[in-house]
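With one protein chain held back, the other chains of the complex are shown just where they sit.
Take a look at chain A:
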Amino acid sequence: MSEKAIEINNLKKVYGKSLHALKGISFSVEKGDFIALLGPNGAGKSTTIGIICSLVNKTSGEVKVFDHSIDSELEAAKRCLGLVPQEFNFSQFETPLQIVVNQAGYYGVPRKIALQRAEKYLKQLDLWDKKDTPSRTLSGGMKRRLMIARALIHEPKVLILDEPTAGVDIEIRRSMWEFLTELNEQGTTIVLTTHYLEEAEQLCRNVAIINHGEIIENTSIKDLISRLDIETFILDVDKLPSEFPNITDVEFRQRDESSLEIDVAKTVSFNRVFEWLSQHNIQVMSMRNKANRLEELFVRMTETQSN
């Protein structure tokens, strides 16, 4: 029997009397996986993560972390988990070094070892020169990285990140991606939520999509992408054609004075589009994908479900 990193079974959460945030979700995360938990605002991502990490009390259902149920073996389950929450949740007055070393202490790591690890992770996350400044003076991106260092200090088998790259600039985001990829290659299972589908596509192998407290999709990123049967391109052209061609599975639209929008089915060779354009003596100056294809799919999936 293969051991799962996380196993969730019919998990429900009702806030107050009637806010059904999770309506009985089930999914699992393989050991060593890198999975994205996607969903629109208010879908229930943070609630799910909160329950896994003991910050939110579940209403019913089962959660197991490396086979340790959070009901009967909570301590063992907690030792396997590291959490980078969506909101900053450290004391604004403490320094990064204090925050990280104390956190290690809560996991029972002796102070001497904690200090060594703190140095390692604060250096890796580029925070070592800020180690003694009050954390409220850190920038937003630094605060996110501080929470990553804190989550790793007890060297957990599973790292859960709730929107770690929200409000982080491109350069740092890329270095975070690199860092996480490397961590995953070394064996850490990673669960990540994000609103950037490009990020999920870059980093993750699998994806679970949650909407209105229900899992509406749980598959591999590859599979998801293979389902995109039509792609839309934008072509900047030197002049517009007077009429549009009649090519099967290709649809032309005028976008504005100098550009065209073309839907092309995956089965159609793009050459046929270019042939027609050159026959009509139209020069293509540049060409790009319209929006992120995954984003479109995502919007379609979550919209269908709401209706």
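Brief remarks follow.
Please note the rule applied: a residue touches a chain if its C-beta (ideal position, glycine included) is under 8 Å from a C-beta of that chain, and two chains touch if they have at least 3 such contacts; residues count from 1.
Criterion: contacts and distances are computed from a predicted model.
Hidden chain, UniProt protein name from the list "Cytochrome bc1 complex cytochrome c subunit", "Transport permease protein", "FAD-linked oxidase" or "NAD-dependent dihydropyrimidine dehydrogenase, PreA subunit": "Transport permease protein". Shown as candidates are A:111, A:174 or A:266; the residue that touches the absent chain is A:111.
The residue from A:28, A:69, A:98 or A:175 that touches the chain not shown here is A:98.
For the chain left out of this panel, the touching residue among A:5, A:25, A:38 or A:53 is A:53. Mapped onto chain A, contacts with the missing chain fall at residues 15, 50, 53-57, 74-75, 78-79, 81, 83, 85, 87-94, 98-99, 101-111, 150, 154.
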